[in-house]
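Heads up, one of the protein chains got dropped from this complex, but the rest are sitting where they should.
Chains here go by letter, A and B, matching the order in which they are written, and residues are numbered from 1 within each.
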Amino acid sequence: MFDIRRFDGVIYGADYNPEQWPREVWAEDVRLMNEAGVNLVSLGIFSWALLERAEGEFHFEWLDEVMDLLHAGGVDVNLATATASPPPWFSLKYPDSRPVTVDGVRLEVGGRQLYCPSHPALREGVARLTRAVATRYADHPALKLWHINNEYGCHIDQCYCEHCARRFRAWLEARYATIDALNDAWGTAFWSQRYTDWAEIQPPRRAPTYANPTQQLDWRRFSSDNILELHTLERGILTEITPDVPATTNFLGFLPGLDYFRWAQEEDVVSLDAYPDPGQPDSHLEAGMVFDLTRSLGGGNRWILMEQATSAVNWRTRNAPKAPGQMRMLNHLALAKGASGIMFFQWRASKAGAEKFHSGLVQHVGPERSRVWREVTAFGAELKTLTPLLDARVPARVAVMFDWHNWWALNIDSKPGVIPLLPLLGRWYAALRTLGQNVDFVAPGGDLGAYDVVVLPNLYLMDDTTGAKLRAFTERGGHLIAGYFTGVVDGQEHIHLGGYGGPLRDVLGLWVEEWDVLLPGQTNTVTLNGAQVTVTDWCDVLHLDGAEAVATYDGRYYAGQAAVTRHATGQGQAWYVGTELPPGALRDVLRGVLDGAGVPHTLLPAHADLSVSALPDGTQLLHVLNAHPHDTLTLTVPDGGTLFPDGGDTGTRIELLPHGVTLIHYPHAVQISDVQASGS
Amino acid sequence: MFDIRRFDGVIYGADYNPEQWPREVWAEDVRLMNEAGVNLVSLGIFSWALLERAEGEFHFEWLDEVMDLLHAGGVDVNLATATASPPPWFSLKYPDSRPVTVDGVRLEVGGRQLYCPSHPALREGVARLTRAVATRYADHPALKLWHINNEYGCHIDQCYCEHCARRFRAWLEARYATIDALNDAWGTAFWSQRYTDWAEIQPPRRAPTYANPTQQLDWRRFSSDNILELHTLERGILTEITPDVPATTNFLGFLPGLDYFRWAQEEDVVSLDAYPDPGQPDSHLEAGMVFDLTRSLGGGNRWILMEQATSAVNWRTRNAPKAPGQMRMLNHLALAKGASGIMFFQWRASKAGAEKFHSGLVQHVGPERSRVWREVTAFGAELKTLTPLLDARVPARVAVMFDWHNWWALNIDSKPGVIPLLPLLGRWYAALRTLGQNVDFVAPGGDLGAYDVVVLPNLYLMDDTTGAKLRAFTERGGHLIAGYFTGVVDGQEHIHLGGYGGPLRDVLGLWVEEWDVLLPGQTNTVTLNGAQVTVTDWCDVLHLDGAEAVATYDGRYYAGQAAVTRHATGQGQAWYVGTELPPGALRDVLRGVLDGAGVPHTLLPAHADLSVSALPDGTQLLHVLNAHPHDTLTLTVPDGGTLFPDGGDTGTRIELLPHGVTLIHYPHAVQISDVQASGS
Partner (left out) sequence: MFDIRRFDGVIYGADYNPEQWPREVWAEDVRLMNEAGVNLVSLGIFSWALLERAEGEFHFEWLDEVMDLLHAGGVDVNLATATASPPPWFSLKYPDSRPVTVDGVRLEVGGRQLYCPSHPALREGVARLTRAVATRYADHPALKLWHINNEYGCHIDQCYCEHCARRFRAWLEARYATIDALNDAWGTAFWSQRYTDWAEIQPPRRAPTYANPTQQLDWRRFSSDNILELHTLERGILTEITPDVPATTNFLGFLPGLDYFRWAQEEDVVSLDAYPDPGQPDSHLEAGMVFDLTRSLGGGNRWILMEQATSAVNWRTRNAPKAPGQMRMLNHLALAKGASGIMFFQWRASKAGAEKFHSGLVQHVGPERSRVWREVTAFGAELKTLTPLLDARVPARVAVMFDWHNWWALNIDSKPGVIPLLPLLGRWYAALRTLGQNVDFVAPGGDLGAYDVVVLPNLYLMDDTTGAKLRAFTERGGHLIAGYFTGVVDGQEHIHLGGYGGPLRDVLGLWVEEWDVLLPGQTNTVTLNGAQVTVTDWCDVLHLDGAEAVATYDGRYYAGQAAVTRHATGQGQAWYVGTELPPGALRDVLRGVLDGAGVPHTLLPAHADLSVSALPDGTQLLHVLNAHPHDTLTLTVPDGGTLFPDGGDTGTRIELLPHGVTLIHYPHAVQISDVQASGS
């Protein structure tokens, strides 16, 4: 069990790569870390090449020195197992350990993460290095946390080589036991694909046309599991050698390749690398969504923001800096959403290499003339006053169901239309945030007990177990709302016959006959609350079977039929949105759902960001952020709050400058409906 | 000779893939087929993996059962040779039977059509399976037609492996006899490409820059011929075993890879798979053009629409459904253009696999609640009243010349500008249809005897034989109209020197000096019939040598020179259009051609579709279709017609609802100029 008390208050720090700098810089680094309030650094992430200079030949002296120096300076260490990238000598010695693309191209040295996750020598090498590092530093006083590998699956989330093909077959054999069961699951009666022997099965390499969808889906499942084996291999060694030191690996939020709901079970604490584009007006929503996901992956426990940029990154086509105040504002957002640590990549911006234009705490210009440094040190000081947040929880009455398997299934080709899940998810999330809701994410297998409202944006893949769970949820009074193209296939990606909506048809009180997929530029309208609203992209042709129409189509061949519905079922209600509503209309529908469920809400401008934290003593914090780069935000807040942490009456009218932040402490639960925007 | 009387009236049916469903569904299928009026199903197309489970080990029992069941239910069978996709065991046993891309990537199992058309074991396997199937069912009473393979060249129309390279060399040796002749034909004096040995010749694989154009052209020719050998291999076995059973393979319309004018010579009846996008406003033109091509491939004989969708397909980015009535309307279009059978892919929409979102006759929702099923059964009933159409021919006085070799040549790189032949062809076709013309397509080698007008849209590649044939056509009174970039190269893709227009210069009475290729956004204007018309893309610089100017350029350095010309030659006329006219102007020019040739015409709105069928007794049918999804169509038609097939006076003013269809029977030839649109 992870205990944040191991650390010195809220974690504040960065990746630290001293090997990129001459030894004389190291002492200066520790001095500056103290100046900035840094209390933890992630060390050694890309040090394999320096630590093991030939197979089995280790050089730890330099790292010993750094560890000692940090400890002497009062800085704790999140020590990497250093396995993120094998050295060039490894790739030369084991040429087939280099990963292979879907087209059969074997990749080459020069970048990073150059390994096939299945290669025996790679697995041996990872184990050897992990064991060596863990043994060396098991008792070092600076060691506070293990950083396992780095950003698994960031570049190589699928390798199509023969080693992987063999493991894929073994994984399938374990899953299906018989080749007949696999043939059934994959539907190989189609297109003459019936297998007679496991050896015939291949990864979904480049094929003349669409590969079998269940083959593709199982490949994704296998690839996530296969990389997870690498992780548990390291985890096991660390547990054996340092049973009392917690371990984490840095997640990447909505990463396509890894089922983090499964992965998170292997973490002592969940940590996140997050890089929203600060040049975009909705970067706080992009950030907030991934922060909420991360907390949810960890079961609602607090988590660590392991990497982010102090200002610009280097890998977009255009990389905007964070404007003054924007970093602080986004860090407060992380804290509001459960972070117990704020770290950056990286301590000192590199002088060379592919990431030299990625900002750091110490910028190229040096600390003394840098506004980024001024903001970094100011925030470090502020953070020391925020220790009470470490005990806060983030109470949410609304959960959004998200499932990597569904995402994989939606991304397979051959659909009625392309369904870009993340942007659609983002529209539901934004609407809920505008209504002032704390939001959790929940996997189909997760516990719904705490929620009043569960949202299913496009949960295309839904097995009967999930259907039954959602039925039980509404029966005991839960309120459900589903987007179009939900409940279409089962876990093998086979159609639920008999009308789309599958396992939810009775819950929703309707069935879907077909989809009118609109071409770009084509529209329809629906009448919702007496007004005509333009809809795009997709129109379900719905048939009611108990539900009532909330909105009806005005045009096309199903004019007059329902577009949005509500169904009283059990003690609860089930809503359905059969078309792509514009943001305002989606928000209005969700408001109706919240009203039905008795969940208070408000209505905020897009750049006002509101969260609530609950402290163990029953008091609550209202986090108010102004995400606008130029405009002031004015809000009316409930009476009785005091400024946190400084105290002092806030009054009921607060004004936030651009990128401003205010935390208000209430001796009771915050009534969110009492927060009111004054214009926007 | 193919006799449609083998079948029970107009063919109505679908691909039937019972292997995807449990046995208990099969009886229900036959019952529903009867309900829908289905009288023929295509069976076993992707059954290789199920029929031959190891090399030479056949399992026909399940297919026996299905054949018997269908026969008992009165449903005939279009039996597949089942060779469309080799099973996974085959690809594993013969790894080099997997095809190779232009980049050298060997493709992998998981999709379909995974074979190199040259591989010896593949050819053996195809022959073995064809012989086994034909022998097994030669005398089965349900067998009415052979379905050879499936959509040849749909995904793999070129394979760049070594087997294919060897066959390419042999094909070239047969064509050219000596390496010197090949060097001459390919113009290898250019770029140091002279070959000294056949072994040096390769397919046009990825090269540092443009591969030799004649190499590319011959590669296309070889690839079409090479795949055709596979087809004739099967054809020969079927003829040997079942000489009295006709055979077909399903064509794909304007498929880039196969010269269907050559292929069609091997068919007892031509059949077509057609998938126009029902969400596009001109889908009836897209469909009509490919229907007219298909009839023309078969020498004007009636043909079978072998595959189409009842509603949506699954492989576009967005797949619109067919709106109510749209399927019926498009089927009537096929009948008007010579179809003697209306079939679909597929009987029952799949539950799994890459095509599960392709609509079927039995939709996922099941038949009883499906509007598609209602339309399918209604049309099946209607079709039984349309048997007289089986004897109708489609009389056309206008032919459009289309040549795969020209298409291949135009698609080779290194041209004055990109010439997208199909869209340009579509503009000529649409103009002719708007003028109420039945249209045939004719290859350069085809018979022009029946036509008053021949249209050559961009017939870039034209040998002297074709030139002479067109000269003879005009001499005996034919009217010719050619688009720009016509007659530029010969059959080896060598320039006709001395002024572009090559073998047609004397016929056209002009020569082309150069082309002013306009960049995107640039325009010129021409004066046509006293009005200024904006032209784009391309302006020929023309010199008259007997022709007269019909339109002249207004701007750029050749202002005042001819843009559109007419030349009285022999008993006929030859027109030339040297620039890209907008649709209205192209239609006006074509109207002039028709007037000159004495061909009656009318002027229709774009969504009004008019065709004429001629019955053996000298009576004619006027097929009027309204392709508009929302608007009513009103037309004045000639007096004296009766509704077909029900009889009853139509009056002279008819009104069609959206997607409406009316057939009018006249006791004489329809005078198309008496059909008049009332507004549009």
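The rule is simple: contacts are C-beta pairs under 8 Å (C-beta built on N, C-alpha and C of every residue); 3 or more make two chains touch, one makes a residue touch a chain.
These numbers were taken from a predicted model, which means no experiment stands behind them.
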Identified contact with the non-displayed chain, of A:134, A:156 or A:333: A:156
Sole residue of B:56, B:104 or B:236 that reaches the chain not shown, by the stated touch rule: B:104
Of A:17, A:308 or A:626, the residue in touch with the unshown chain: A:17
Missing-chain contacts mapped onto subunit A: 17, 19-20, 46-50, 53-54, 82, 84-89, 91-92, 99, 101, 103, 105-114, 154-156, 279-280, 311-312, 314-315, 317-321, 323-324, 349-357, 363-366, 369-372
Touching residues on subunit B - with respect to the absent chain: 103-104, 186-197, 199-215, 413-418, 492-495, 497-500, 511, 513-520, 522, 543, 556-557
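Quick note on the criterion: only the chains that are shown with their structure count from here on.
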Centroid spacing, where centroids are CA-atom means, of subunit A and subunit B in whole angstrom: 49
